[in-house]
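Shown here: the complex without one of its protein chains, the others still in place.
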Amino acid sequence: MVADVAVPRQHGASKLTRQRTRSAWIFIAPMLIVLALVAGYPLLSTMYYSLTDRLLIADHDTQFIGFSNYLYYGPDLDNYDEEFDGYFVDLIEQDAFLIYRDDGNFYDLDNVDPDTGDLALYEGEVSTSDVFEWHGVLVDSLWWRSVWNTVTFSVISVGLEIIIGMFVALVLNANLPGRAVIRAAVLIPWAIPTIVSAQMWSWMLNDQYGVINEILLSWGWIDARLAFTADRLLSLPSVIAVDVWKTTPFMALLILAALQLLPGEVYEAAKVDGVHPVRQFFKITLPLIRPALMVAVIFRSLDALRIFDLIYVLTPGSRDSMSMSIWARQNLIDFQNVGYGSALSTSLFLIIACFTAVYLVLGRVSFDQER
Amino acid sequence: MATVKLENVTKSFGELQIIKGVDLDINDNEFVVFVGPSGCGKSTLLRLIAGLEDITSGDLSIDGAVVNDLPPSERGIAMVFQSYALYPHMTVYENMAFGLKLAKESRESVEGKVREAARILQLEHLLDRKPKEMSGGQRQRVAIGRAIVRNPKVFLFDEPLSNLDAALRVQMRIEIAKLHHDLDATMVYVTHDQVEAMTLADKIVVLHGGIVEQVGSPLELYHHPRNQFVAGFIGSPKMNFIETAVTAVDGDGVSVSLPGGENIKVPVDGSDVQVGDKVTYGVRPEHMIEVGDADAHIDGEVFVVERLGGDTYAYVRAEGADMITVQTSGDSHVGVGDKLKIGVSAVTSHLFKSDGAALKLNARNPMADARKGGMLDTAPGPKADPH
Partner (left out) sequence: MSRTARKLLLKIAFYVLVIFIIIYAVFPFYWAINSSLKSGTALFSADFLPPDPAWDNYAAVFRGQPFALNILNSVYVSTVTVVVSLFLAVTAAYALGRIRFRGRGLLLMVVLGVSMFPQIAVLSGLYEIMRAIGLYETLYSLMISYMIFTLPFTVWILTTFMRELPKELEEAAIVDGATPWQTITKVFMPLMGPALATTGLLAFIGAWNEFLFALTFVGGDSELMTIPVAITNFSGASEFESPWGDIMAASVIVTVPLIVLVLIFQRKIVSGLTAGAVKG
């Protein structure tokens, strides 16, 4: 036989694989295009607007202002004076009214330069620390308050939902007669639209005619009717209570589904070994449903962090229960300040993105499992 | 005419090489069975032939043409899946007609082919049923029917009987053998069941860890295993292996010592071994014989007895061997605790070197080259017309 080193022929992907890969991209393309148009492009424009001073007013020229919406040291941008093309500054100590222009100089509003007919430079000494302040999202106390509100809301309501949801799921998982009725009852809050449930609860929590006040009074738990949705201390707890009522069913169903996937043999083995039911729950059930719980928690947390509708309807205008989304939309639409509102929206987006990234890394959640 | 030829075929999933260079020739009308333990790559090899997986390197030819790059539907193959993979929403007729309709065959032609296949498989009365309304055996037949209507050059079977119960499995095994005979088609069949392999195959391919351990007729593998793996894999119960050492070598064979101290001279080619080499002595449970006819003996004590009715298996512990399986007749009175003198014969003994390779037997067993049992050509039954 001729000594001939056989080099194995290397093949690329076969026709079938190439055809399937090509089809995959063709099949995904329409979805990707739509997502790019309804999500990608608007997100990028929001981010871009956050770097401008855009207003909703039609005849306002939009200018690129860098990160000034986020953090900016200078005059109050709201005091822009179109007539003098600068920012109005009240120098209280020297009893002077000045205009600060982009060239970095202060002009005296009461002193017109005869040569140019324009305002003259202010002759006094101006200490910038007297007239300038920090502005922007990062020093916006209402923003940080809404962040605090939202995070408090998310942590407490998701925590309560897990605990109550676990109880409900364990009850549903117990083999008792009429299980279908209980499950149907539990599904009702989930089926009711958020806005509708917000309205139902604001009626029940009404400070004058609400049934909750009525019941608490008749039981003697309170002496006077409470303004649940308007009170500084009660508005956020009220929001949490309604959210827990509305979303616990979702949590309970997810946990129930996870419970029902557990192998019965494990429990039979535990029973044979004489493990106490409480110990059994913490040592067997909880570790086994942990992955499902982790996924449910992230779904619910992301949902809670962007909460808008419930708060908007239940406690309108309250700063004590204002969420990040509410404050962003208020700036965007009500104050017509697209630039600043976009900066708030972008900040919210970044907070949620960071939270998700951290959670995914810590939780080692994989989304491309072959099963 | 349909031959399949594999030349140095490999398959890797990422870094993991599943098929490590397989060369194989499958002749026209041959029934080839891939057999091996789970994870040996037998199913992957079949899927490479089918075109459901890409070949990483090497060539696959069907009828002399390299088909590496052809999609399954253009390779002239048909496949019967383990789970049948019938389309649940289609009737039996639609299931069988689906591929033909996709190929845009005329209605008359589709109808003719489906009816013919249904006739061969006795499915005519079931053509309007949905898969869920049929038994496992019937579904299996529909899956085969779906393959037949394609009139393929090569039939591929992926463990087609493993979802059936034992009785039905035997029946379908016979039907597949008959079908092979009637259709005169090339068939490649994957199984982990060595009884299926032994009974159906013209040629068995034993796979292990992604390489071909041995290719040969069933009885060739049984009588002349090329290595210890094949020896252990083919045959049931498994061949007994006893670690020992060479005591003498001459032109007639190699002598080794057995538990209990006796020597046996096995008639193999000893040019590769020397006195003192560690070797493994192998003998099948069914080749244990009466003391009087034996060439040597092993003394041991029975610790478990399994009575199967026709046969009895006695598990024996001997000095230097943990467990020796002995097959005796069903009416044997052997009991637990009995001292047993096991007789072994030189001609049914095997020797394996420490690397597992078998020492070549001096004489070839006449059965190793015997014609496959098969079926009489005059057997009744329809003969499918390939066109």
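Note that the chains take the letters A and B in the order they are written out, and that residue 1 is the start of every chain.
Operating definition for what follows: a residue touches a chain if its C-beta (ideal position, glycine included) is under 8 Å from a C-beta of that chain, and two chains touch if they have at least 3 such contacts.
Note that the structure is predicted; figures quoted are calculated from it, not measured.
Screening B:Val4, B:Leu48 or B:Met79 for touch with the missing chain picks out B:Met79. Note on the undisplayed chain: of the listed residues A:Ser68, A:Ser157, A:Ser197 or A:Ser321, the one touching it is A:Ser197. Only one of the listed residues, A:Thr152, A:Asn173, A:Asn206 or A:Gln280, touches the absent chain: A:Asn206. Residues 16, 19-21, 23-25, 27-28, 30-32, 34-35, 37-39, 41-46, 49, 167-168, 171, 174, 176, 181-197, 199-201, 203-204, 206, 208-209, 211, 214-215, 245, 249-250, 253-254, 256-258, 261, 292, 295-296, 299, 302, 305-306, 308-309, 312-313, 324-325, 328-329, 332-333, 338, 341-342, 345-346, 348-349, 352, 356, 365, 367-369, 371 of chain A touch the missing chain (whole complex, contact as defined above). Interface with the hidden chain, as seen from chain B, comprises residues 50, 52, 71-74, 77-79, 81-83, 85-89, 98-99, 102-103, 146, 150.
Throughout what follows, only the chains that are shown with their structure count from here on.
Spacing of chain A relative to chain B, judged by their CA centroids, is 62 angstrom.
Only residues 8, 10, 21, 51-52, 54-59, 68-72 of chain B touch chain A when the two sit together in their complex.
Residues 6, 8-11, 13-17, 19 of chain A are the ones touching chain B in the complex.
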